[in-house]
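Note that one protein chain is taken out, while the other chains of the complex remain in position.
Presenting chain A:
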Amino acid sequence: MAVNRTGLAVETSGLVKTFGKTRAVDGLDLAVPAGTVYGLLGPNGAGKTTAVRMLATLLRPDGGEARVFGHDLRTEADAVRTRVSLTGQYASVDEDLTGTENLILLGRLLGYRKPAARERAAQLLAAFGLTEAADRQVKKYSGGMRRRIDIAASILNTPDLLFLDEPTTGLDPRSRNQVWEIIRAVVAQGTTVLLTTQYLDEADQLAGRIAVIDEGRVIAEGTPGQLKSSIGAGTVHLRLRDAAQRPEAERLLAKVLDTTVQQEADPVALTARVGGSGAAVDAAAAGSRALAELAGAGIVVDEFSLGQPSLDEVFLALTDKAARTEEKA
């Protein structure tokens, strides 16, 4: 497919959208390479949905520049529309209509003649495992099936860029895995996917690059690996059998891991971040050294886990950093 010179599916600079006094998107700079899955990661209210709605031509930007495959969002909206598709947070199909009717309707609106639209609907329903539900109203579908008909409707026009706004929020684990598989299959065909999510593991599973968004701005950008190592490779959580041993355990851990150890509200729990920038590979080794040290000192550990930083932790670390740089400046 024709890609513009820069090879970018989306490029924005200083994009702004305000609602009254709220600056929902406040100077957003993005560069999404074509043919990849790009994740927009951030908490509720960070401006992810607003950004995606602007890029899908549903909202007019109040400031800044934005191009989709080189087409200006404001002056060439129809050209953008022929290349993109959006699956919103809420079902973007007609719930009163059946699966087949929804897809035929969209097929007709894209210009397929009735027999071709019917054929395409059947093909999509089969690919998404919805053949048996084809003649049921969408409002009677389960959450996972609804998501699938939604994505099927979105790829009916074989878009070059697919926006997925929190595609797995509210889904059970099985349905979530199905959606992930679908996304992988879609991107394997060369479609660019711009995905918003609140879940770090989802972005990690799918996205080649991630932009972390807070208060309408990108506060960090990079591959999942880069983002994680920038704030430390992981977190050690442990629970002791005896609360009285906690102060000693804390002292030992701080020494072995060479980091600050936090006492949790739970009187037997401790948390420590391990492996600072660039030291990702050492996290597991440091963890096991710590465990050995505690055992040697006669401290009984009931639970030990070495995990990736959660979104909360990535987020807190990044916003901390942003606050510190502002203070310096």
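In this section, a residue touches a chain if its C-beta (ideal position, glycine included) is under 8 Å from a C-beta of that chain, and two chains touch if they have at least 3 such contacts; residues count from 1.
FYI, contacts and distances are computed from a predicted model.
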Complex member absent from the view - protein name from UniProt, among "NADH-quinone oxidoreductase, chain G", "Transport permease protein", "Thiolase family protein" or "Cytochrome c oxidase subunit 1": "Transport permease protein"
Residue in contact with the excluded chain [from A:133, A:200 or A:227]: A:133
Residue of A:22, A:123 or A:305 in touch with the missing chain, whole complex considered: A:123
Among A:18, A:92, A:205 or A:259, the residue in touch with the chain that has been omitted: A:92
Residue touching the undisplayed chain, where the options are A:12, A:168, A:191 or A:229: A:191
For chain A, residues in touch with the removed chain: 1, 53, 56-58, 60, 78-79, 81-82, 84-86, 88-97, 101, 105-106, 108-113, 116, 120, 123-124, 126-129, 132-133, 137, 142, 144-145, 148, 153, 155, 157-158, 174, 178, 181-182, 184-186, 188-189, 191
